[in-house]
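What you see is part of a larger complex, with each chain still in position.
All chains are identified by letter, namely A, B, C and D, in their written order; residue positions are counted from 1 within each chain.
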Amino acid sequence: MKIKIINPNTTWSMTREIEESAKQSAREDTEIYAVSPATGPDSVESLYDEALAAPGVISEVIKGDREEGADAFIIACFGDPGLEAAKEVTDKPVIGIAQAAIAVGKLMAPNFSILYVLDRSQKIIENVLKLHHAEEDCCSIRSVGLGVLEFEDKEALLQALLKQGKRCVEDGAECILLGCAGYTAFAEEMRQELGVLVLDGVVPAVKLCESLVDMALKTPKKKLWAYPDAKEISGFYELIKY
Amino acid sequence: MKIKIINPNTTWSMTREIEESAKQSAREDTEIYAVSPATGPDSVESLYDEALAAPGVISEVIKGDREEGADAFIIACFGDPGLEAAKEVTDKPVIGIAQAAIAVGKLMAPNFSILYVLDRSQKIIENVLKLHHAEEDCCSIRSVGLGVLEFEDKEALLQALLKQGKRCVEDGAECILLGCAGYTAFAEEMRQELGVLVLDGVVPAVKLCESLVDMALKTPKKKLWAYPDAKEISGFYELIKY
Amino acid sequence: MKIKIINPNTTWSMTREIEESAKQSAREDTEIYAVSPATGPDSVESLYDEALAAPGVISEVIKGDREEGADAFIIACFGDPGLEAAKEVTDKPVIGIAQAAIAVGKLMAPNFSILYVLDRSQKIIENVLKLHHAEEDCCSIRSVGLGVLEFEDKEALLQALLKQGKRCVEDGAECILLGCAGYTAFAEEMRQELGVLVLDGVVPAVKLCESLVDMALKTPKKKLWAYPDAKEISGFYELIKY
Amino acid sequence: MKIKIINPNTTWSMTREIEESAKQSAREDTEIYAVSPATGPDSVESLYDEALAAPGVISEVIKGDREEGADAFIIACFGDPGLEAAKEVTDKPVIGIAQAAIAVGKLMAPNFSILYVLDRSQKIIENVLKLHHAEEDCCSIRSVGLGVLEFEDKEALLQALLKQGKRCVEDGAECILLGCAGYTAFAEEMRQELGVLVLDGVVPAVKLCESLVDMALKTPKKKLWAYPDAKEISGFYELIKY
């Protein structure tokens, strides 16, 4: 099967990393390819970023569905920007990495906390918990305090993740969800250090997509996520730059 | 004061109607101007439409804030597309018409129901109730079954509104929120016919903006709705057309 | 228009202060007058106080509606004592200052905390949050530890407000609601000091009443807040019978 | 022990009926006496009625606590008017009949519905469910459509109760709470007719009071229900001052 991963931001170096860890976790018979949209912000850390990223995500889903023969889609940004809209434009499985991490967290642990990037991004996490009706499962949400593009210093990032992860454990969490696709590489080390389950979203999303495609499931098109009516769509969005 | 109304869809005839009823309800010392973004769908009836409309809304808020001296902003589409993102990019009041109708409904009635356009748009209403924590106030949501661009036949539309409005009253509603900026003209007639309070969103949004500007209130920028960091934003969105 | 403010307690010095700040925020064409009922406690800090204050509030609403030509009513005590009963006896807008502060807080900020008078009054705040379905919007409620009649020492009060306000900010609040009509004067100073939005309830209530009256909205009388049937009322309630 | 029943309305014929069924269910060593306050409406069917009834209820609790040696108090009106305020003024058990019916309903059945008097009283029921955090236990609330003072025709009342009771059973209720102290006499007949548990509130309140007094339990006075501070109370409230 063919799984298309869409990294909603336009930082291709991160897109490549995501693709890498996805490929490592995928089955042999699963083809993975990851893209960044032609449009959107270079990182997603605010609701504004999410709004600007969503159209590009949707466009990549449409292209993957109509032209590239993708069997399933992963939105690889923890706020799952454009998820519901993307589900409208295809009947193939579309999963957000927050959705995937939450689903697997619920299957494996009695609760979870979420580690995310910047303080200012907290609303993104609150909104995605609401979207997936997972507020009751969540112990706490804590920020690492490093922006998506400050990840070069891997050691500093790991230390920050461990420090905040310890606080999540003190909050009572038995599972920690890594609230950024850029954290994927640290899951195993954190698990050993903290003694709780640590989940990134990318790997669970890949494995869940494989399951959903194996089951040949289609998004129901009855009403709530029916295909949108064709619309006259005007113009372009350069002027949004801010 | 100067209130900028943004009709997220690109159907200027509707934009003009909205501007008209807004002007009728505004104070003499309030200047109203309404626009449609240069970009986006010609009507908003799906989550996909909302995602494509949001960037244009944000861009009009930025322009109004930086260049036009607007004192407050109204997003005139009942799903409040782009509302939270718009609050990030300015510290001036930004209100969605769903938010305004809900706020005034809560001040004036013990509960409300919502009438919206097409069955397929129900998820938009469910999401906006969640966004404003108003699920507990809502008796029922019912669809009129006419698309946003099928409103020429005013009489047919009124009859459809009255028919579904009666069902809302049977559901126990003492107030009906009109879930589309295109319904504004019918509020008074429905109120008389149904014997309950009927609120459109545009007029409440204008009056609430006047109040908020009078109080000189600013959106707090501490954390959740802080100004987004400047981002590198790529490309444009024509390819989204579907 | 004519707005009647009812301070549920019988301390007229406080009633005058409330009237003062209301007048400062009102439009030129708005006539404000504030009263204390002939009956009730000299301060409202317990559920017992609220129960004793409610009949006087109701009687002032009836008088204002039947005899004084008031267009709207404000109950100027943060627990909104007698609010729902008052809505039954008139179809003109009746707003409590807690209701007003909560409504404006929801329009302007992603969340809020509430500062109130004495520890022992916490249940009043919990109940009013429940009444307005605003529990989900509230970060924390904290007490200043000074009784309503200990407000002479303005400086001590301000310091106590600032101290507890800082703790609300630590709780994550981006907006603070001042849970007592006697705090009105401090809103601006606290806003500057704490860097978050600070709202008293009196000014928002005045501005919202102006909006509601501008819109000529009436309380629906279908069922939940219908006019009470005339009752034989024993004892000293003639003044309330209508 | 001595249990004082307060019928918040001033219709002594109903007070006597309540006293009667209470005495029948009380233990031999339990002394029951029922009163109506000197003040208040002759029936409680609106939030306005409740607000006018509350002070009289409180005054009877104070009198019973300070002068009459009552060991526990029952507020015999299904909205439990004045309940929390009454708990503040004494440390002896105070139970509302709605509270008692709900508590016993939760102990004996998986869920319940509530039958109340007039459509217009529905808000009273909604509020009392909220007060006792019992919304999740409640299947439905249905009105019998007869006012409290229309109970002379016992047969008509029984038929109305059975008709609406059947609908509650269709709603999935396995227990019906009788939402008016005047319904007490019909519980047994309805139980046989409907095949579900039917509970009035008076008898459960008596039995629960006996249990609470046996256990010598006192209302905690730490904070939320602490004794009110002595207040200067104006007008006709001397009798309530303590």
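Assorted remarks:
Everything that follows uses one rule, which is that contacts are C-beta pairs under 8 Å (C-beta built on N, C-alpha and C of every residue); 3 or more make two chains touch, one makes a residue touch a chain.
Computed from a predicted model, the values in this text were never measured in an experiment.
Sequence-identical chains in the complete complex of this entry number 6, based on the file rather than the 4 shown.
In the analysis below, only the chains that are shown with their structure count from here on.
At the far end from chain C, in terms of centres built from Cα atoms, lies A. When the CA atoms of chain A are superposed on chain C, the rotation angle comes to 120 degrees, reported as a multiple of 5. Both chain C and chain D derive from one sequence, and where they touch, over half of the residue numbers involved are common to the two copies.
Chain centres here are Cα averages; for chain B and chain D they lie 45 Å apart. Touching two or more other chains at once are residues 110, 223-225 of chain B.
Taken chain by chain, the contacts run in an open path, each chain touching the next and the two ends left apart. By the definition of touch given earlier, these chain pairs are in contact: A-B, B-C, C-D. Residue ranges of chain C in contact with chain B, taken from their complex: 25, 27, 93, 95, 99, 103-104, 106-111, 132-134, 136-137, 169, 172, 174-175, 195-197, 199, 203-204, 207-208, 210-212, 214-215, 217-220, 222-225.
Partner chain C is touched in their complex by these residues of chain D: 10, 37-43, 45-52, 54-56, 58, 82, 84-85, 88-89, 119-120, 122-123, 127, 130, 147, 223-226, 228-229, 231-237, 240.
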